[in-house]
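For reference, the structure is listed below as structure tokens.
The other protein chains are all here in position, but one chain of the complex has been omitted.
And then subunit A:
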């Protein structure tokens, strides 16, 4: 058991920013817009650091795929307590077309290369809401997966997980190595302390290209158009349930 955990962190547009669609409808405006670490990735980093503090794992490696600026996101993970970082450089058109499938291939290759015991990811990114990377990575590696985790505990070489699902909470036990994706209530991410921010400066971030890992970045998807959701129309008030049923029938909804 290497005791090594890979944590994936994604650089996304900050949750507080108002998103605007580009005039040519090919995507959203990202230039000059504030970016930060995906909130679910923060939760994943926090969980990894907690496991290390409990001495259940030995090393936390933060990984990010993207352009030069992704290093800032890795640096934030280091300031939260990760030991070292890996930046897989993807820029330009490749970055625009980068999706869960390519990222999972990269993570799978890295997991083998780094002999990782556990991969911790956020359940989904707040920009594309795909909710696929964790699941795909597990499938590519043929590893068990614990997604939407709200509680994680290591027991020997197994992991006890509580998953938040539509029906309630599901308790499962999976073998390691495994992929776990973090849901909102797993933990509350810490603020980086100043001493840790200073220590992060000295921690290493290795850079590599997807080709170094033997990963082909060709996308199977093509974005045709990006547009804003339709403006919300005003609703109307009705007096009785009969009125409501009548109106719904009129609109052809029932």
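Before moving on, here are some points about what is shown:
In the analysis below, a residue touches a chain if its C-beta (ideal position, glycine included) is under 8 Å from a C-beta of that chain, and two chains touch if they have at least 3 such contacts; residues count from 1.
In this section, contacts and distances are computed from a predicted model.
Missing chain, UniProt name from the options "Transcription initiation factor TFIID subunit 5", "COQ6 monooxygenase", "Integrator complex subunit 11" or "Short-chain specific acyl-CoA dehydrogenase, mitochondrial": "Short-chain specific acyl-CoA dehydrogenase, mitochondrial". Touching the chain that is not shown, out of A:56, A:154 or A:197: A:197 (per the contact rule at the top). Residues of subunit A in contact with the chain left out of this view: 36, 72, 75-76, 79, 191-195, 197-201.
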